[in-house]
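Up next is subunit A:
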Amino acid sequence: LTVGFSQIGSESGWRAAETTVTKQEAEKRGIDLKFADAQQKQENQIKALRSFIAQGVDAIFVAPVVATGWDDVLGEAKDAGIPVLLLDRTVDSDKSLYLTAVTSDLVHEGNVAGKWLADTVKDKDCNIVELQGTTGSSPAIDRKKGFEQGIEGHANLKIIRSQTGDFTRTKGKEVMESFLKAENGGKNICALYAHNDDMAVGAIEAIKEAGLKPGTDILVVSIDAVPDIFKAMAAGEANATVELTPNMAGPAFDALDAYLKDKKEPPKWIQTESKLYTASDDPMKVYELKKGLGY
Partner candidate 1 sequence: MMPDGQDFILEATSISKQFLGSAALNNIDFALKRSEVHALLGENGAGKSTLIKCLTGAYHRDSGTMALDGASIDPRDTLQAQSLGIGTVYQEVNLLPNLSVAENIFIGRQPMRFGMIRTAEMNIRSRQLLAQYGLDIDVRLPLSNFSVAVQQIVAIARAVDLSGKVLILDEPTASLDTREVDILFGIVRDIKKRGLGIIFITHFLEQVYAISDRITVLRNGRLVGTRETASLERKDLVAMMLGRELSEETLHAAEHTASAGKTRFRFKGVGRKGRIEPFDLDIAEGEVVGLAGLLGSGRTETAEAMFGARPADQGEVEIDGRTVSIGSPHSAIAHGLGFCPEDRKTDGIIGDLSVRENIILALQARKGWARPLGRAEQNALADRYIEALDIRTDGREKPIKLLSGGNQQKAILARWLATDPRLLILDEPTRGIDVGAHAEIIKLIRDLCAKGMSLAVISSEIEELVAYSSRIRVLRDHRHVAELKGAQMTAGGIIDAIAATHGEEGNA
Partner candidate 2 sequence: MKTKYLPLFATILIFIIAYALCIAQFPNMLSTRVVGNLLTDNAFLGIAAVGMTFVILSGGIDLSIGSVIAFTGVLIAVLLRDTGMHPIVVFIIALAISTAFGAVMGAIIHYLEMPAFIVTLAGMFLARGMSFVLSIDSIPISHPFYGTLKSFYWKMPGGGRLTFIGVLMLLVFAAGIIIAHRTRFGTNVYALGGGAQTAKLMGVSVSRTTVQIYALSGFLAGLSGIVFSLYTSAGYALATVGVELDAIAAVVIGGTLLTGGAGFVAGTLVGILIQGLIQTYITFDGTLSSWWTKIAIGLLLFAFILMQKGILLLSRSERSA
């Protein structure tokens, strides 16, 4: 069985882990995985899909970089009789064009983070600063939306500053530094919400350098659950993270298997769990578990 996998690229540790896990899962099942890295470009993904079709693979996995613009190429795959499975993000094409989508719910992730914060601070007034992901990317848009929904109805919670940190540690740290300066040395800030853990890890450094205690003076909540955030959590410097599992391929392969063997149509959306981790979840243990996954 040959499966083509069009990955977005390798812009973060999380994605590297997803790639690793996908390769591991394929190997486990004896599947020949054709891997294509799109360097963050949709046009490259479309090209890759077309090449897969031209090669005549048995199925295609794609982690779409953006939701729109897939109708044509998915149609071509359908014409060629090749099932397409979406990993980690979905597309807004007609549902008949793909077999299934294995994704988490990005809005839900933000929501979980928001809810956690609302529950944690209770009635206390809390000024939140937000580190957004890359402007225009769907996780940035949806995680922002979800978080805002999560804190809705809590008038004491207020997002006072929101700026992009491009999903990177360096920018996370730099932007946090400017937040701290702008908000009275950080004394106005009660919590930090970062769209991914990497930015949170960078921001934690900035908070420490400003002479404040992350996790105590400023609460830190973020998304992804990469190993390094658990280290921070163990040190009491981060408070919560929402897991985005890198194992999207496992369920996808299972669905594909069932479909090819028994012609069993899987559900159109296989949602992965968005698990909340806090300091009470034995962070060091999770860290050890996750360390080897290629994050």
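Everything that follows uses one rule, which is that contacts are C-beta pairs under 8 Å (C-beta built on N, C-alpha and C of every residue); 3 or more make two chains touch, one makes a residue touch a chain; residues count from 1.
Selection rule, in plain terms: all candidates are chains of the complex that A comes from, given by their letters.
Treat the numbers as computed from the prediction; the structure is a model and nothing was measured.
Enquirer: Looking at this complex, which candidate touches subunit A: 1 or 2?
Expert: Of the listed options 1 or 2, subunit A touches just 2.
Enquirer: Which residues of subunit A touch candidate 2 in the complex?
Expert: Contacts found on subunit A: 4, 7, 9-10, 16, 19, 33-37, 39-44, 46-48, 50-56, 66-72, 92, 134-138, 141.
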